[in-house]
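The complex appears here without one of its protein chains, the remainder shown in place.
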Amino acid sequence: MDRNNREIKQKYLSEPDLSVTLKNVRLPNPVMTASGTSGYTFELRDLVQLDQLGGFITKSITLEPRKGNPPQRTFETPAGMLNSIGLANVGLEVFCEEKIPLLQRFSIPVFVNVAGKTIDEYVAVSQRLMSFSHISGLEINISCPNVKEGGITFGTDPKSVFDLVHAVRQSCPDILLIIKLTPNVTDITVTARAAIDAGADVLSMVNTFLGMAINIHTRKPVLGARTGGLSGPAIKPMALYLVSRVYQEVAREANIPIIGMGGISSAQDAIEFILAGATAVSVGTQVLIHPGCLTQIIQGIKNYLTEYKIPSIRDITGSLE
Amino acid sequence: MDRNNREIKQKYLSEPDLSVTLKNVRLPNPVMTASGTSGYTFELRDLVQLDQLGGFITKSITLEPRKGNPPQRTFETPAGMLNSIGLANVGLEVFCEEKIPLLQRFSIPVFVNVAGKTIDEYVAVSQRLMSFSHISGLEINISCPNVKEGGITFGTDPKSVFDLVHAVRQSCPDILLIIKLTPNVTDITVTARAAIDAGADVLSMVNTFLGMAINIHTRKPVLGARTGGLSGPAIKPMALYLVSRVYQEVAREANIPIIGMGGISSAQDAIEFILAGATAVSVGTQVLIHPGCLTQIIQGIKNYLTEYKIPSIRDITGSLE
Amino acid sequence: MNTPNTHTTQKGEFSARVAQHDTFGYDIFSIHIELVGPAFATFKQAKPGQFVQLACRDISNYHCPTPLLRRPFSIAGVNIISEESLLIEVIYHVVGPGTKWLQDQKVGNKINLIGPLGNNFKLPENQDSQIFLIGGGVGLPPMFFLADQLVNYGHNQIIAIAGARSSKYLENAIENHLIPIQNPLEANLYLKQFSRSNTKCIIATDDGSLGFHGNVVQALDAYLSKNPCNNQAQIFCCGPHGMLKSIALFAQSRHIECQVCMEAYMACGIGLCQSCAVPVQTSSNTDEWQYKLVCTNGPVFNSKMILWDKIEI
Partner (left out) sequence: MNTPNTHTTQKGEFSARVAQHDTFGYDIFSIHIELVGPAFATFKQAKPGQFVQLACRDISNYHCPTPLLRRPFSIAGVNIISEESLLIEVIYHVVGPGTKWLQDQKVGNKINLIGPLGNNFKLPENQDSQIFLIGGGVGLPPMFFLADQLVNYGHNQIIAIAGARSSKYLENAIENHLIPIQNPLEANLYLKQFSRSNTKCIIATDDGSLGFHGNVVQALDAYLSKNPCNNQAQIFCCGPHGMLKSIALFAQSRHIECQVCMEAYMACGIGLCQSCAVPVQTSSNTDEWQYKLVCTNGPVFNSKMILWDKIEI
């Protein structure tokens, strides 16, 4: 018995357990793609062994197809990038017809990111998607800074957050609901609480920070949409702070898992988010640059746990002193 | 007459006019130091020809001396740095006795940055300082993220902003009041408006963004104060956006000048802020790294105006299309 | 995972080695990058028009992620040097931090790249088609590679037009550059990278410092008025959008088929970010349009499909 125990322990020590759960969905490991940076389905397959990831999050889907914002749509900034894609996407119908069948081939959990301009649109898209059994959950993007007509208001006003999440929750009682928060607020614990009160199962944080760049020669904004969302390593200290805060003040007590993101580029970054309270992490900008980072991060987390003889990643979630 | 005009124009073209005014205070050029990054007085004199700057802003002064936060107090992040100095300063009395006499030797406008925990403290410090005639104005720091006991609340709550600025304005009716805003709010135009309504003469923006870093080996926050303020090139896109927004939505109409800052490292950065609506700019983190940048930025602005045959810097303030 | 088993890797992320680094012209350099192993197998299939995304920094140094994004560069040639190793050539103009970093790389240094990316030029079916390869500035590189391929496929009516602001931008690539060009519209083996495929070219400089005095469209126009082409002609071109637009309009007015290789600000280069959108007609007889991605739907487009008026030039 004692020996048996030791053997089990031994096994744990040699192969740390990376699996985590988002409510009822088990992820083989905590590393996922971030919405809008890894395509709809298998776009990355030449460059990443997608079946080794913890989960896959699609780019945002809206009811109608969207052309997106006029170019220039991205711009490099010091250790970051601005984007004003404007939710360019094929729309729900094409997505259901062309992409969903491909998503079925994933052996890892798949989450579809949903966006919209009105509560009705969010509800319509969510209801349609929840009928596909191999979609493990919906990530509700209430925080895109690049769509003028509403999106951003949903995310910054606690009342709107509540109403939106509540409506989606009512119409989709069973599917895992991940609510993606915007960092562009005075107190993110307030919107986090609103989302949880309205029935969020998981919080995903954070979306991009509002930013802008100016071309001093043309004296015009660089981005076609004037402003954009800042992502990448530059934002990591801020995103980490927000995750830590929401975990300490809201999520831990409410027992709501957090998917942390914002500038994650390395295993060290991912571990910082996990220590701060993220159950899982998403990688966005760095995938655009170095898709191989995804599996490297998983390996790096494994090495870290092994080095410190920590049997399971779950042992360190939120363990920041 | 015509010829005279041409000559005047010629002169302008060869030597563009860099001077700007903050209400009644004329700055020889728009480039100043940022509070907390250039000392109290002549700390930089070996490295910078201080008399060539547009103005000098001191580090924050509080009523009593402050030890500041426990080390580690700064940390490098991608293209940025976190600081949690915690307003370490010699206190009003020592400042008045030892530093003010030195400040008198400046030939450029000097602004003293004031911080505090209570409205009374702000008022006491401001009242004392306004008696020194060679202080051209006070920059009221209502936005330091590194002092727990109040500072940050002042800056994020419009009502508190109003009350604080109003109290200082009432007690110091004549001195130029610069109100330094925090970026850590949902809608910075609201706090900007509150400051203006309460009697601010100038807005200074922005202070640092809240952030954090974790040492994954000790599993503790890197900073002794756990969290800190993010500054440096990483934040420039966000700071620029905020300046542009406040200029477009509030300051232009109210005719209130803005001192822009946040990640400025080069003349190009400074010009971006000026195009976005800043009358003057402050340079913080980059001075810590490369003090010579201050005069280089001034020269770079001059070169830009010359290249584009713009007679005065004021011609392009807020001229973003 | 049930990814289709038949899938073979068409692109990859590889670490490669600088094998050669030469000057092409003023502030323009030619770098030869050696690829071996799986990278060799993948890049053996590379086609003209395709490009690579170079990491212009040490991508494994997470602490110094600047410049953050990769930089796209056309493949200017593929030179298979053994059964397991090949060189790709990239010709780049130093314009900012990424290209400055490239310039500092010495033979033997490692460069991380993703490629080959994008679609490619569609070759004319008829080997006797009159083909014009037009490149302006660093739009030339894909034309060098295309010339190699065309000649390989037996095309024999090829004239290249190399545009530059001034002769200095071609300086070190010019063969026999001391020989004055008698008739600027007479194509000859002037440029090394074209000479390897025996492709004759006309040089056009904006300042007249070498060859034809004028831009590439003027050169083409002048050439065609002296040498009207009988058989079906085709234009392949790459360069600044202003130039591409002029060529497209010219081609349309002369009913010449024209393929353009477009540029766009790219964040990923691999179809993930939707950064590189270019407005394209949905079909040739409609007003409807959509954004296509230069990095995956392009960079090569039929010039008639591009909505030039919607592009800021």
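Order of writing sets the labels: A, B and C. Residues in every chain begin at 1.
Note that a residue touches a chain if its C-beta (ideal position, glycine included) is under 8 Å from a C-beta of that chain, and two chains touch if they have at least 3 such contacts.
Everything numeric here is computed off the predicted structure, so don't read it as measured data.
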{"item": "Contact set of the excluded chain (shown chains only)", "value": "A, B, C"}
{"item": "Touch with the omitted chain, as defined above, among B:Ile85, B:Ile196, B:Ile214 or B:Val243", "value": "B:Ile85"}
{"item": "Contact with the hidden chain (one of B:Gly155, B:Pro233 or B:Gly318)", "value": "B:Pro233"}
{"item": "Positions on chain B where the hidden chain makes contact", "value": "36-39, 42-47, 50-51, 67-68, 71-81, 83, 85, 88, 105-108, 232-233, 265-266, 268-269, 285, 287-292"}
{"item": "Residue numbers in chain C that touch the chain omitted from display", "value": "57, 61, 63-67, 96-97, 100"}
{"item": "Residue ranges of chain A at the interface with the undisplayed chain", "value": "78-79"}
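Here, only the chains that are shown with their structure count from here on.
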{"item": "Most widely separated chain from chain C, with each centre as the mean of CA atoms", "value": "B"}
{"item": "Centrality ranking, top chain (CA atoms only)", "value": "A"}
{"item": "Inter-centroid spacing, chain C versus chain B (mean Cα positions, whole Å)", "value": "47"}
{"item": "Shared-contact residues (touching 2 or more other chains) in chain B", "value": "78-79"}
{"item": "Sequence positions of chain C contacting 2 or more other chains", "value": "65-66"}
